[in-house]
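So that we are looking at the same thing, I have put the structure below in structure tokens.
Heads up, one of the protein chains got dropped from this complex, but the rest are sitting where they should.
Chain lettering (A and B) follows the sequence in which the chains are written, and residue indices restart at 1 in each chain.
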Amino acid sequence: MLADDPENIKRDLFSLIKSAEAVDRYTVRITLSEPFAPLLDNLATVFASIVPRADIDYKQVVIGTGPFVLDSFTRGTRYVYKRHPSYFEPGKPYLDEIDLHILRDFATRAAALRAGRIDVVDLLPYGQALPIIKEGTLVWERYQGIFSVHLRLNVAKAPLDNEKVRQALSLALNRQAIAIALGGGEGVVNGPVPNGLGRWAMDWRKLPFFTRDVAKARQILREAGFPNGFTIDAVGGSSPDNRRVILEAIKAQWAQIGVTLNFRLVDTATVQRVRFQKDFVILADNFTLSSDPDSYLFLEYHSKSSGNVGSYADQQVDRLLEAQRREIDPAKRQALVHQTQALIAQKAWIITTGDPIYVSLAWPYVKGFRHNNINQYLPLKNVWLDK
Amino acid sequence: MVGRWVRRHPVGALSALVLAGILAASAFAALVSPHDPYAQDYDALMRPPGGRYALGTDYLGRDVLSRTLYGGRMSLFISLAAIAAGTVAGTIIGLLSGFYGGWFDGIVQRVMDVMMALPSIILALALMAVLGPRTENVILAIATIIVPSLSRIVRGTVLQLRERQFVEAATALGASDARVLSRHVLPNTLAPIIVVATNALAGAILIEASLGFLGLGTQLPVPSWGNMLSEEARRYFEQAPWMALPPGIALSLTVLAVNFLGDALRDTMDPRLRRVHS
Partner (left out) sequence: MRPFLVRRLILGLAAVLGLSVLAFGLIRIIPGDAVMAQLAESGNVADLTAARAQLGLDRPFAVQYVAWLGGVVRGDLGTSFWSKRPVMQDLLAALPVSVELAVLAMVLSMLISLPLGAAAAARRGGAMDVGARLLSFSGLSVPHFWIATLVLLYGSIWFRWVPPLGYVSPRVSFGQNLEQFFIPAAILGVHLSARSLRLVRSSLLEALQEDYIRTAWAKGLPGARVLWGHALRNALIPILTILGSQFTYLLSGSVILEDIFSLSGIGRYVVEAITHRDYPAVQGAILFTGLVVVGVNLVIDLTYAWIDPRIRYQ
């Protein structure tokens, strides 16, 4: 297992796995060192992909047991999948072929969908999809995503080591406006756990410092020792570019409490490097995507976690994080998860803002398509075309 | 004399007028703009033109008219600065290269060849990737692009003039190189320089727009015509065309005016065509 490499940022998703052994051809027995609630969800992420034996270079050869087989591809442009002839669910998949086009340009995507050259488009912010929805020719579905962009505050660097400063920064924000701007008309505000995760998320209005109060924010900043505000730098990835919209909005909003935000957008490679070396004051980043709140919480905030890049450390938080991991009972776990979020919002370690309402669009002849909240997966094994 | 020129080149004259108007509006953007181009009005996100906001608001509730004016100031400033810098550099290189010749000329021309072998946009992209997306770097990149063509024109003219008698006479009379260059050679290169520079200006404005469009130029929230035409303005073009049309139209109008003016200037300054007049 590659999880033991110290350079692997995601390894704490699986750190509680003591051993894994193959019992027979189709069964693997995993032994944990303690109860681990997120196990099944983490195993379903892309970070737990089953790779072939060590003698096969899995980066060159594609082997898997899914409903579709990668037939040909032009990297970054187009991927063609054909039906897996011996898929374990009999009769499925119904589709013979999937043609996945990567179209970076929005105008091309929208145009191709309308002209019928594309059957399905997923993960479109509501505002952008609106004109197409209004035409009434396509079937659409709205949902909340889990892809929340947020600002990671590096608490090892001044003035962010001062909790009051962080709280003031959080309090000064008009998160609703940001969410609506992102969605082009409709959006939701996210707490530390995004709304797309359902019961694990919290109502943002209940989170401390999430409801805007500019006067109070200025006061807290004064108490923290910054009556005249200060200047601060942020780094963000340039794609996807809702980071830029968020940073633009935050810049204007923080200006009202005297804080000048200078941000710059860099390419993915630089973001990786900055994250790895913890060489930032504020980093506009996104979470590891999964259906379990653990990766939004433990991975980020536990003092010993491999994914803790903001130098966060607090014993109470640590205890809560470990407890929610161990708690198998969903109701009890939910309470713990909510408690943890409230505590993190109190400490204002990160600034979450908003997310668009997303839409998936499909032509009416596409049957059986339901989008999946975990944006990396497109479940297509139940889809068929009525053409 | 000006009157005669205006009558002979009505289109050019009109263009000059339009250009002057655009330049004035941009230069005095701070005075002319009705709103702060950075102020975000969250109650008026993507509002159509009318009421408080003459040309509507953008995705963060900012006034499009004010941003277009400030954007013009930025785009024109970048383009003019780049042309100025590139012209000065190109002229100096061309003068020296043409006048002294020899191995210096050989090497310089090879370097210019190399730079001209790459399409401008690729050179600009490569430079921006190395230097980073900032306004100053855009000026540098565009200036670099026009140096080769400008130096080539100047060099060509210098080569022609070098053999002329008045230059030889001046040198024979003991004038220093600098004097010969500045007094006799340079004035005669002005006409082609002006023509090339005007052409280059149109190109510079469009390259700035392309770089802004790709997100490699002036960074938002600071407006420039280029970056106002990118992402959000395109994505919401159907519902909110007022975000992209003002900068787009302003840009096209400016480039059109520059092109026509340049054409008129070229007609005026081309000595061969002048024969036809008389």
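To be clear about the criterion, a residue touches a chain if its C-beta (ideal position, glycine included) is under 8 Å from a C-beta of that chain, and two chains touch if they have at least 3 such contacts.
None of these values were measured; they are calculated from a predicted model.
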* Please pick, from B:2, B:31 or B:130, the residue that touches the omitted chain in the full complex. => B:130
* Structure fact -> From B:38, B:59, B:99 or B:213, the answer for touching the chain not displayed is B:213
* Omitted-chain contact residue, chosen from A:31, A:268 or A:316 -> A:268
* Among the options A:95, A:110 or A:138, which residue touches the chain absent from this view? -> A:110
* Residues of chain B (touch criterion as defined above) contacting the omitted chain -> 11, 110-111, 113-114, 117-122, 125-126, 129-130, 202, 206, 209-210, 213-214, 229, 234, 237-238, 244, 248, 251-253, 255-256, 259-260, 263, 266, 270, 272-273, 275-276
* Would you write out the residues of chain A that touch the absent chain, in ascending order? => 2, 5, 7-10, 46-47, 59-60, 74-78, 101, 103-105, 107-108, 110-112, 114-118, 267-273, 276
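Assume only the chains that are shown with their structure count from here on.
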* Once you find the CA centre of chain A and the CA centre of chain B, what distance in Å lies between them? -> 43
* Contact residues on chain A for chain B in the complex? -> 106-107, 127-128, 130-131, 174, 177, 180-181, 184-185, 238, 241, 244-245, 248-249, 251-253, 264-265
* Asked: Which chain B residues qualify as touching chain A in the complex?
  -> 38-40, 42, 45-46, 59-61, 133, 215, 219-221, 231-232, 234-239
